[in-house]
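First the structure, which I've put down as structure tokens, then a few questions once you've had a look.
All protein chains but one are shown in place.
Each chain carries a letter (A, B and C) given by its place in the written order, and its residues are counted from 1.
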Amino acid sequence: MSPTEDSTHVQRGYSERKDDYRKRLRRIEGQVKGIARMVEEDAYCIDILTQVSAANKALQAVALGLLDEHMAHCVLDAARSGGPDGEAKLREASDAIARLVRS
Amino acid sequence: MSPTEDSTHVQRGYSERKDDYRKRLRRIEGQVKGIARMVEEDAYCIDILTQVSAANKALQAVALGLLDEHMAHCVLDAARSGGPDGEAKLREASDAIARLVRS
Amino acid sequence: MSPTEDSTHVQRGYSERKDDYRKRLRRIEGQVKGIARMVEEDAYCIDILTQVSAANKALQAVALGLLDEHMAHCVLDAARSGGPDGEAKLREASDAIARLVRS
Partner (left out) sequence: MSPTEDSTHVQRGYSERKDDYRKRLRRIEGQVKGIARMVEEDAYCIDILTQVSAANKALQAVALGLLDEHMAHCVLDAARSGGPDGEAKLREASDAIARLVRS
């Protein structure tokens, strides 16, 4: 599946667990809002940093989950169908992994 | 300054740049909301991962900024006033750094 | 290819670039030796930290390279041959990625 096609009728690797991701992202949004509020109220620096680390970890867990499902669906499918598409998908996944490791 | 005291009348190391942090955190909140929307709309996995990496980097930059100002104010002040408070503040900052490095 | 089989007659995903990895790892070994020498000679802390960050980045780059080649060979092969082996290989790769992201 190409990233450029119309995504509204597409099944993604993560589609089955969409609700779960939605909830987790909503919670992270709340965490970031909470961090902004702490800054607003002059909260103690170290307490803010603790919250930032927690939000980072939660985002990272979302990313690792999405990546897993992407590899288990998109990448495997492309690999099975053979041809250069499998390699392109792999390259793309590798680049995303490198960005995650470095972020 | 102890983390337990009433924080509403307290100047923090980051207080002068509060507006800046507020804006950056608002932008990160928007990024997270955008990621949730991408999941909602079955966006392509790799594109979502790119946004997660960007949000992570932005949160990390906020954390490093807060930490800098915390060390330049709280920690230095505590150190200058001498005594065990300076060491306690340092220990606390070290722990926060370790959490950041590992998150 | 199972991790338990005799590895001496096995082709790995990275086998073609073995020389390259050997050289890079030798260089990292030298970096770590250099860090030990700096400690020995009471070098300035911050200079040591700079070297540690460099060694970490170099190790990370080796890991990302090995992972790429692993996915491009082992994982794709297992996927193409079908069956549960492909999924097992993917799970294993995902776990390794998570460890890298968190280390």
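Note that a residue touches a chain if its C-beta (ideal position, glycine included) is under 8 Å from a C-beta of that chain, and two chains touch if they have at least 3 such contacts.
Just so it is clear, the structure is predicted and the values come from calculations on it, not from any experiment.
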item	value
Among shown chains, those touching the left-out chain	B, C
Those residues of chain B which, in the complete complex, touch the missing chain	60, 63-64, 67-68, 71-72, 75-76, 79-80, 82, 86-87, 90, 93-94, 97-98, 100-102
Sites on chain C contacted by the missing partner chain, in the whole complex	1, 3, 7-8, 10-15, 18, 21-22, 25-26, 28-29, 32-33, 35-36, 39-50, 52-57, 59-60, 62-63, 66-67, 69-70, 74, 92-93, 96, 99-100, 103
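As a working rule, only the chains that are shown with their structure count from here on.
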item	value
Contact graph of the chains (line, ring, star, complete, other)	line
Mean-CA-position distance for chain C and chain A (Å)	23
Chain centre separation (chain A, chain B; CA means) in Å	21
Distance from the mean Cα position of chain C to that of chain B, given in whole angstrom	31
Residues within chain A bordering two or more other chains	60, 63, 67, 93, 100
